[in-house]
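Heads up, one of the protein chains got dropped from this complex, but the rest are sitting where they should.
Here is subunit A:
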Amino acid sequence: MRQLITFRIGAQSLAVDIMATREIRAWSPTTPLPHAAGFVRGVLDLRGIVLPVIDLSARLGWGDCDPTPRHVVMVMQIGDRPYGLIVDAVSDIATIDSADVQAPPELGRDGDHDLVKGIVTIQGEMVMILDLDRLAGDCPLPEETPLAA
């Protein structure tokens, strides 16, 4: 048994592992970084920690989103540092059986770039579970420097 946090981007329902989730907060304007990748919105100061904020819609290839105060930034612990993911809305905390998770279909895609770890059906709706490591893999970021060492 494991717990997921489900959320929405457009009409799509997605999910991440709740244990990787550090915090959920409302969107606030970010500070853009020069020469950053297109899906990186900039950086955000979270109680002294500067973390990169990823436009998940753009990262998934579904087009840039236009964030508002009603958008939500999910702060995830990926590897040894936090990342912010911009999503449209957080849906729920769901408890699923790991056996129910199915692998995504391999359909002519580069396996290294497959961001979906698995697919599970919750209350009749198909939910894609994101592979957070791969999501942040292509995100070159400065070394995490604690502002208050």
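Here, contacts are C-beta pairs under 8 Å (C-beta built on N, C-alpha and C of every residue); 3 or more make two chains touch, one makes a residue touch a chain; residues count from 1.
Everything below uses one rule, namely that contacts and distances are computed from a predicted model.
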Options "Aspartate carbamoyltransferase", "Methyl-accepting chemotaxis protein III", "Dihydroorotase" or "Cytochrome bc1 complex Rieske iron-sulfur subunit": UniProt name of the undisplayed chain: "Methyl-accepting chemotaxis protein III"
Of A:V72, A:L85, A:V120 or A:L135, the one touching the omitted chain in the full complex: A:V72
Candidate in contact with the missing chain, chosen from A:Q3, A:T31, A:Q102 or A:T121: A:Q3
Residue of A:L33, A:V90 or A:V116 in touch with the missing chain, whole complex considered: A:V90
Subunit A residues that touch the omitted chain in the full complex: 3, 5, 18-19, 21-26, 69-70, 72, 90, 93
